[in-house]
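The other protein chains are all here in position, but one chain of the complex has been omitted.
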Amino acid sequence: MDILKVRDLKTYFKIKAGTVKAVDGVSFTLKEGESLGLVGESGCGKTTIALSITQLLPPEGLIAGGEIYFEGTNLLKLNEEEIRAKRWKDISIIFQGAMNALNPVMRVGDQISEACVYHEGMSYDSARKRVKELFSLVEIDESRIDDYPHEFSGGMKQRAVIAMALACGPKIVIGDEPTTALDVMIQAQILQLLNRLRKEMDMSMIIITHDLSILGETCDKVAVVYAGKIVEIGEVETIYEEHTHPYTEKLVKAFPNIFGKREMTASIPGMPPNLINPPAGCRFHPRCEHATEKCRLVEPKLKLIGGEHYVACHLRGDNDE
Amino acid sequence: MENAKKAARKRKIRKFIESFKTNKMGMIGAIILGIFIFLAIFGPIIYPYDPMQFGTAKDVMAPPGPGRILGSDDMGRDVLGGLISGTRISLAVGILATIISMVVGTIIGVASGYYGGRTDAILMRFTDMFLVIPWLPLMLVLAAILGSSIWNIILVIGLTSWAGTARVVRAQALSIKERQFVERAKSIGADDRHIMVKHILPNVFPLVFANTILVSAVAILSETTLSFLGMGDPTHPSWGMMLHFAFESGAASVGAFWFLLPPGLCVVAVVLAFTFLGYAFDEILNPKLERR
Amino acid sequence: MNKNHILKKIIQSVITIILVLILNYFLFRIMPGNPLQMIMRNPKATPEAIAKTKALFGLDKPWYVQFGIYIKHLLQGDLGTSFLYKKPVGAVIASRVIPTVLLVGVGEIIAVIIGTLIGIVAAWKRGQKIDVTLLSFSLITYSMPTFWLGIVFVAFFSVHLKLFPTTGMVTPGLTYTSTLAKISDIARHMFLPVLTLSLVMIGEYALIMRNSLLDVFTEDYITTAYAKGFPEKYVVRKHAVPNALLPMVTIVAINLGLVIAGAIQVETIFSWPGLGRLMYDALKNRDYPLLQGIFLIVTICVIIANLCADMLYSYLDPRVKN
Partner (left out) sequence: MNNIANDIIEVKDLKVYFDMSRGFLEEILAKEKRQVKAVDGIDLNIKKGEIVSLVGESGSGKTTIGKAILHLVEKTGGNIFFKGEEIDPKNNKEMRLFRQKAQMIFQDPYQSLNPRDIIIDIISEPLEVNKLVKTEAEKRERVVRALEWAGLKPAEDYLYRYPHELSGGQRQRVAIAGALVLEPEFIVADEPVSMLDVSIRADILRLMLNQCRQKGTSYLFITHDLSLAWLISDRIATVYLGKIVEIGDARLMVGKSVHPYTKALVSVMPVPKVRKDRKMTILEGETPNPINIPSGCRFHPRCPNVMGKCRESEPELIEIEPGHFAACHLCSPHNINKKGPRS
C-alpha cells in the first residue's frame, strides 16, 4: 500500500532577488515499509521536499501547488493543529548535523521523552522507561539518559537523534543527510542501524543525501533530483546499473568504485542552474552533451520506461505525448 | 590594469550601497545624522548666535514667541541659537572621543587576539577591568581630577569606552586567525606584520566600523551626562550643558518645557541615528551572515 | 560544577580588584600632582583634615610604602575623612547604602523582567507591527539620557500634574501612623525614580534578548522542536528562551555599571538620599576622600556581582559545568 504520495509538489521561496523555484513539480510514491533515497547536488531542492512534507518551511518558503497524501489524507489541506499532530507521531525527521539538532541545555533523555509526553500523553516516568528502551535499541547505555548533549561523542549524538526520531513510533522517518560529516566507520554503523530499525519497526524511510554511493545498502528505490525536479526514479539497482538519464549517468560515474577498475571518476561540466530563472526546456540541457533542439525548447515529462523505472528525458523515453 | 582593480572595488562599494539603500533603519539614521551634520557645519552661519550675549530680565525663561521660536533660557539667551551652536560641540566631542576609543580598542583587540597566550591574558585582564568598572563614576573621577576642558572630556570618554570594542575585535581577530587564509599566508612564509596588516585588519575593519558607530552613540550620551553633572567645559556649551543650566535654574519646577525638551530631543535624535546606522552596518557587514 | 573553573574566576576577580586598587590609588595621588595641594585648594578643607590627610598619605615616604599604608588603612576599614561631612568616609557611605540598594534593586528587577519579556515578544513576532513598535520603543528609551528623562518626568508628573512628590525618599516632617503608611510614602517617592531608571534599561535588555532569541531561532534544535509537532508557544518557552537567557546573565552583570550610572543621575534629579546623590555632592564640593571611597566601594561591588553572575552562568549552562 502507498503510505505517502506526493503529486506535482511545488515549493517556492520568495527572496529579494526573485522567486526561487526550489521544488517545481515533484511526484513520487512511497510504499509501506519501503525505503526511498532522494539524491542530488547541493541546492537541488531535496531538503525542501522533506520540509514541505512536514510543512516546516522557513517563513519565506511557500507551497505553491500540488498534493501530499499521507495514508490517503492530503497533508496540505490540514490546519496547523492537525499537521502538528502528524509531525513526529506519523512522520519524523533525522536532521543533518546531529550536534546541532540537540538542545544544548536540556538533558538528552528529556529531549526524547518530551515528544512521548506531548503526543501520547505518557506520564514522565513511563516516557523515561520508553527512552531507556529506545537507548538500548540504538545501542546507547541507558545510564547516559541524564547526560547533556555535549557529553556525547559524535556517533552517540547521531544515535540519540535517531532514538528521538523513533520516540513516537512514526510510520515514516525522513533522514536528511543522516551520515554527512560522520567518519566512514560511524557512517557504516549508523546506516546499518537505520536498516535494522526500519525492518524491526516496520517503518517507511526517506533518505536524503548527496552521496549516491551510500544508497546501495539502505534504499529500495532512488529518485535523482536535479534543479527542483525528479529526473529519474527507479529501483536502486536500476539507478546504479541501468540508468538512462544523462545526469544520473554522470552522477553515478562521479563516485569511484574501489571494488571495480581504477579509473578516474567523471565530472559534470558547468554548474547547476539558478532556480530563479531556470533554463527553458530540459533543465539539464546546458550541461548535457546529448542535448538537441527539442531539449532546449520542450520540457520532458517523467515517463514510465519499464518496471518501476521512470525517466524525464527526450532522448530515452520514445513514447512522446 | 589599475582600472580593472578599481572596477572591482567599485563593484564592491556599489553592492554595499545597494544593500544599504534597502535597509530602512540605516537610511533613517543616515538622513537624521545628515541633517545634524549640516547644522553643525553651516548652522552657525545661517543662524548666528553668541553665547555671551545675555538677554534682559524680561527675556529670562521667556516662552516661545515672535523673534524667538523656541523661547529663551535662564540667561535670556535664545534656545534655538544655543541648540544650533551646541550641535557642533556635541557631535565633535562624540566623534573625536570615538576615534580615540576605536584606535585603542582595535590595537588592544587585534594584539590580544592575534598573539594570544600571555599577551592576551594580560591585555584581557586590563580590558576586563575597564569593562567592569562602572563607567560614569570613573569618568566623573577622571574629569574631576583632570579639570573641565573640552579636550579633557574627549580624552576621558575616549579612554574609558574602548573596552567593549577591544573585546569584540579580539573575538573577531581570534576567529580570523583560525581561518585558513591566515594559515595559507603562514605557509607561504609571511611574517606576523604582513598577516596582521593584510589579513587580520582588513577583515576586522567592517566590524570595527559598525562598532565605532555604536560607540559614537554612547560617547555622545556620555558627554551629555558629564556636562549635565557639571563636568562640562563652560566655554563650549553643548546640549548637555544647556540641560545642566535648565536643571540648576529649576526649569522643571516652572514648567519651562521649551528649555527642557529641545536639547534632550536633539540628543535622543542623534543617538538614535547613530544606533540605527550601527545596526544597519552590522547587518550588512556582519561576517556571520556574509558566507555564501 | 567545575571547581577549577570557579577558582579561576575567583582568582581573576581578585586580580581585577587589585588592579582597581592600584588604579584608584594612582588616580587620586599621582596624576594631578600632589594631592595635598588639591586639598588645600579646596576652600572647605579644614586644617585638621589637611593634617589627617597628610598623616594618612605619609607623603614623605616612597610611593610603594604609601601604597602599603593605603592598603593597610583600607583593610582596617579606614577610607579617610570626608571634607564635606567631617565624618569617616566609611560611615557616610554606610548611611547611604540602603536607599541606593532599594532603588537600584527594584529598578533592575523590573527592567530585567519587562525587558526580557519585550525581547521575547519582539523576537517571536519578528517583522510584525508589534515587533516594530517594541523595537522602536526600546531603541528610543535606549537613546535617552537618563537624567533628561527624569527631569521631564518631574516637570510633567510632579510639577504639571502634581501626581508625585518631586524630591526625597520620604515626606519631610511627616510622622507615620503605621508601617504601611511609611511604606506607601516611600513607594510614592520611589515611583518616578524607579520608572526612570528601569525605562532606560528596559530598552537595552529588550534589544539584547531579542537578538539572542533571533540567534537561537536559527539553530537546528529549534527546527527539530517544531518537527516534533510542538506548538510555537511551547517551542519558544521550553527550547528557545532557556538558551537565549544564558547570555542575559552575563549582560545583566556587566550592565551593573550602567545601573550605577543611571542611579547617579536619577538620585541627583530626585534628591534621593543614596550613594549616587552622595557622589554628585562629593563631586560638586571636590570632596576627594569621599569620592574615592564611593568609587572604590561601588567598583568592588560590581566586580563581586560579576563573579556571582559567572558562577550562576556556569551553573545554568551545562557546557561550562564540566
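Lettered A, B and C in written order, each chain numbered from 1.
Quick note on the criterion: a residue touches a chain if its C-beta (ideal position, glycine included) is under 8 Å from a C-beta of that chain, and two chains touch if they have at least 3 such contacts.
Since the model is a prediction, treat every value here as computed from it, not as a measurement.
One of A:31, A:107, A:150 or A:210 touches the chain omitted from the figure, and that residue is A:210.
For the chain left out of this panel, the touching residue among A:109, A:155 or A:228 is A:155. Mapped onto chain A, contacts with the missing chain fall at residues 41-42, 153-155, 183-189, 192, 210-214, 216-217, 236-237, 240-241, 250-252, 254-260, 262, 264-268, 271. Looking at chain B, the residues touching the absent chain are 1, 4-5, 7-8, 11-12, 117-118, 121, 179-181, 183-190, 194, 198-199, 202-203, 290-292.
Basically, only the chains that are shown with their structure count from here on.
Across the assembly, the chain pair joined by the most C-beta contact pairs is B-C. Averaging C-alpha coordinates per chain places the centre of chain A 51 Å away from that of chain B. With centres set at the average Cα position, the gap from chain B to chain C is 23 Å.
Within chain A, not a single residue touches two or more of the remaining chains. Looking at the complex, you find that chain A touches chain C at residues 54, 56, 84-89, 92-93, 95-97, 100-106, 114-115, 118-119, 148, 150-151, 164.
The touching residues of chain C, counted against chain B in their complex, run 12, 15-16, 19-20, 23, 27-28, 31-32, 139-140, 142-149, 151-152, 154-155, 159-160, 166, 254, 256-258, 260-261, 264-265, 268-269, 279-280, 283-284, 286, 291-292, 294-295, 298-299, 302-303, 306. Interface residues of chain C, counted against chain A in their complex, comprise 219-221, 223-231, 234, 238-239, 242-243, 246, 316-319, 322.
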